[in-house]
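Remarks on the structure that follows.
Here we show just some of the chains, and they stay where they sit in the whole.
For reference, chains read A and B in written order, and residue numbers begin at 1 within each chain.
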Amino acid sequence: MTVRFGVIGTGAIGQEHIRRVEKRLSGGKVVAVTDISLDAARHCIEALELDAQLCDSEDEILQDSSVDAVIVTSWGPAHEGSVLKAIAAGKYVFVEKPLATTVDGCLRIVEAEARMGKRLVQVGFMRRYDASYVTLKREIESGRYGAPLMVRCVHRNACVDHRYTTDMAVLDTLIHELDVTRWLLGDDYTCVQVLYPKTTRHAPSGLQDPQIFNLVTQSGVVITAEVFVNCQYGYDIQCEVVCEDGVVSLASPQAVDIRHAGLHAQPVMQDWRFRFSDAYDAELQDFIDHVARGAEPSGPSSFDGYVATMVGQACVSAQGRDEWVTISVQKDLTIGFIRNNGNQRE
Amino acid sequence: MTVRFGVIGTGAIGQEHIRRVEKRLSGGKVVAVTDISLDAARHCIEALELDAQLCDSEDEILQDSSVDAVIVTSWGPAHEGSVLKAIAAGKYVFVEKPLATTVDGCLRIVEAEARMGKRLVQVGFMRRYDASYVTLKREIESGRYGAPLMVRCVHRNACVDHRYTTDMAVLDTLIHELDVTRWLLGDDYTCVQVLYPKTTRHAPSGLQDPQIFNLVTQSGVVITAEVFVNCQYGYDIQCEVVCEDGVVSLASPQAVDIRHAGLHAQPVMQDWRFRFSDAYDAELQDFIDHVARGAEPSGPSSFDGYVATMVGQACVSAQGRDEWVTISVQKDLTIGFIRNNGNQRE
C-alpha cells in the first residue's frame, strides 16, 4: 500500500519532507497540502510539480478519507492543535519537533493518543536513525564496556543570526542531545545545571554563547553538554560515552583527507542538513514502512516528545541561575500501550 | 512518470536491486521478472511480494510495451546478448558490470547504441556515486592541488573462497579501481605491469594474493593498485591522489571510535555491501530519475564499460609476466553522442 500524505505547513522543512517522500523514498505520496498561507501552499505544489490537492485548512485534509497520514511541519505553536485533531481523526502523524511548545500541550497529546489505544504519532527526532548513533547505542548495549558513567555532548554550529536567543540554545539546539542521550542510555534525567562561560565576541548582542549543561540521570550518569552556536569553524556534533571498561564516541563524518599547505586535514561539515541527511531519510522511510503495513510507528513517540519538551523547559529555567533544577518525568504516562522505545529498564 | 522495470536475472544482486527499487528508492516499480531458472524468478516474486509478471524469457520482457527499462543482473556471459536486444527494443538498460565479458562484445554494444543515436545503457560502476569519491573528484578538479602525479589504490577483502582465481583479482575486484580512477583523473591508461609479492598463507592453493598493478596514463600519472583479497582484518578501500601541491585521499568510513583494552580503535567494515550501500542506491535512483523524465542516463556509459573490460583484459594478460603491456583505447568510438562522462579532456 502506498501511504497517502497530507502536509500541514509548507515552509522550508515541509518542502524538504515533501521532496523526500516524492523524490527519494519509497512507498509514499503527497496527495494534499495546506499552509497558513494558501499562496505558499499553492506555490509549493507548483514548484515541486505535485499531483496533490490544495486544501483550505488542515481540517479539510484531516477529513479526507484518501489521506492516510499527515506530516505536521507548521511552526511550533501550531503543532499541538494539528496533532490533536489528527489523532481524533485516526490519522497517523509525523510531527516535527517540538511535539508541542508547552508541557501541558504534550501531555494532552499523550493522553489523547492513549485513549485511542494505538500509537499514531512519531516525532521528528532524526538522530535516532543516524548510523553513527545507532552503532554507538549498539556498542553500549553490547555490555562490552560495562555501565555508562559519563556522557560528553558537543553541539557546535558555525554561526547563528541575531534572532537566535539564549533559550533557543535549549529548545532548538540542545533538544536533540536531550532526546538522543536519553535514548542512548535508556535512562531519565533527574536534574540540570547550566554554566555560562565567557561569551564569544561573535555572539549577537544579548546571546549567551557558549553554554554548558550538566545533567544527571536516575542511575547517576553525569552528562556534560556544550552548546556553542558561533564556533565559526563548522557544524560539529560530538557524543562520547565513558563506561566502566571503555569509551565509545561518535566518529566525525569525513569524506576525504587532505595534506596541503602545512596541514593534514579533514574538512568539517558546514551545514547540519548534510550531517543528518541520511537520518532524515531513514526516519521518514521507517514511518512510511510501518504505516504502509498498518503497523504503529516505532520511532520517537509522543511520550518522547513530552519528555523532550519537559526537560527542555527545566533546562531553560536553569539558565542564568547558579543552581540545580529538579526534573521529574511523569512515569505513569507510560503505562499501557504507549511505549517509549527502548527507554524503560524495569 | 513511474519507471516500470523488467529484471533479467534474479540472483543475489538482482534481488538486491529489486528490493532497492521497491522498498527504498522513489519513482520505480518492478513489473516483470525473468531468470534462466523460472523457479528462481517465481520464488523471487513471492519472497519479495512483487506485483510483477513472471516472464518465460527476456524476449517476452523486451517486447512488453509496459516495460520502460530493464535491469540486467544475469551472469556475466549473458550480459551482451541481453543488452543488445534491449537496445534493439529501444529500452533503457541498467546492466551490472561487466558490460560484456569480451572486448568485442563491448564494442558491439557501443556500436549498437551509437546507431540508435541515443544513450540507453548505464553500467553498474557504483563508486562514481559514492560521496567520498565524488568529493575526492571535486577536490582534484578544484585545481587547488595542481595536477595529479600519482595515485595509490588499495582494495582489500577479509577473505575469499577457493573458487576465487588469480584473474578474478582483475575482473571482479580491480575492475572497480580501473573504472573509478579513470573517472577521477579524466585520463586513459597506456600500459600496465603486474608484480607478484610473496603470497599470503591464507590464499587458497593456486591463488596469487596479493598482487600489485602499476598503470600509467596518457598524461603520465602512475597508479599503484594493490589487490589483497585475504587480508583477514576487513574490507578496506583506499584511494590517495598525490598532486603537485597536495595529497587528497578517501577517508575511511567510521561510525564510532572506541577506547578499550589498550587500544584506541575504529571498527573496520567487514562487508563491501555496507561500504557502498548508499552508492548502490544513488546510482539506481539517478538512472530512474533520468529515465523518468525521458532523459538519457548520465552514469557510466557503454563506452566506460568497454574501457573497463578492455583494460581489465590487458591487466590479465600482464599477470605472471615481468613486462609492461600496452593498452590502447579506441578513441574514435567516442565520437558522436556517446559521451564517456567527464573523461574527455580536449
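Everything below uses one rule, namely that a residue touches a chain if its C-beta (ideal position, glycine included) is under 8 Å from a C-beta of that chain, and two chains touch if they have at least 3 such contacts.
Please read all numbers here as calculations on a predicted model, not as lab measurements.
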item: Subunit count for the whole complex, all chains sharing one sequence, 2 displayed; value: 4
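By definition in this document, only the chains that are shown with their structure count from here on.
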item: Interchain centroid distance [CA atoms averaged], chain A/chain B, Å; value: 37
item: Chain A partner contacts - residues on chain B that touch it in the complex; value: 21-27, 131-132, 134-136, 139, 144-145, 245-251, 254-261, 266, 278, 285, 289
